[in-house]
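A single protein chain has been removed from this complex, and every other one stays in its place.
== subunit A ==
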Amino acid sequence: MFQADLITSGDTVTIQMSGDLDALSAPSFHEILQQVATRSPKKLCLAMHGLSYISSAGVRGLVFARQKMGDDMEVVVEGANENVAETIRMTGLQHAITIRESFSA
């Protein structure tokens, strides 16, 4: 089950994500991104440490975040596992957002 928690700290908004982000859960992620857009943060951090899966429906949300919130806002993906990070890269989005993967020992 997908879960997303919104945390605001100064000019940075962090969305802590866990579970699976697919076509079933994408609408709730999109709603949260709409909330973020109203706050006009300078940085959006997508904390994906707990996210186990992302499909194209979830990637669509990242494209929305990048395109609709203005060039001045930095979008950072943190803690994505290798598969999730690779799925995002498959779409070419790594040129528009910063991706910091998590590595297991």
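What to note about this one:
In this section, contacts are C-beta pairs under 8 Å (C-beta built on N, C-alpha and C of every residue); 3 or more make two chains touch, one makes a residue touch a chain; residues count from 1.
Rule of thumb we're sticking to: contacts and distances are computed from a predicted model.
The protein name that UniProt records for the chain not on display, among "Dihydropteroate synthase", "Histidine kinase/HSP90-like ATPase domain-containing protein", "Cytochrome bo(3) ubiquinol oxidase subunit 4" or "Signal recognition particle receptor subunit beta, a GTPase", is "Histidine kinase/HSP90-like ATPase domain-containing protein". Although one chain is not shown, part of subunit A still touches it, namely residues 20, 22-24, 53, 55-57, 59-60, 63-64, 66-67, 82-83, 86-87, 89-93, 95-97.
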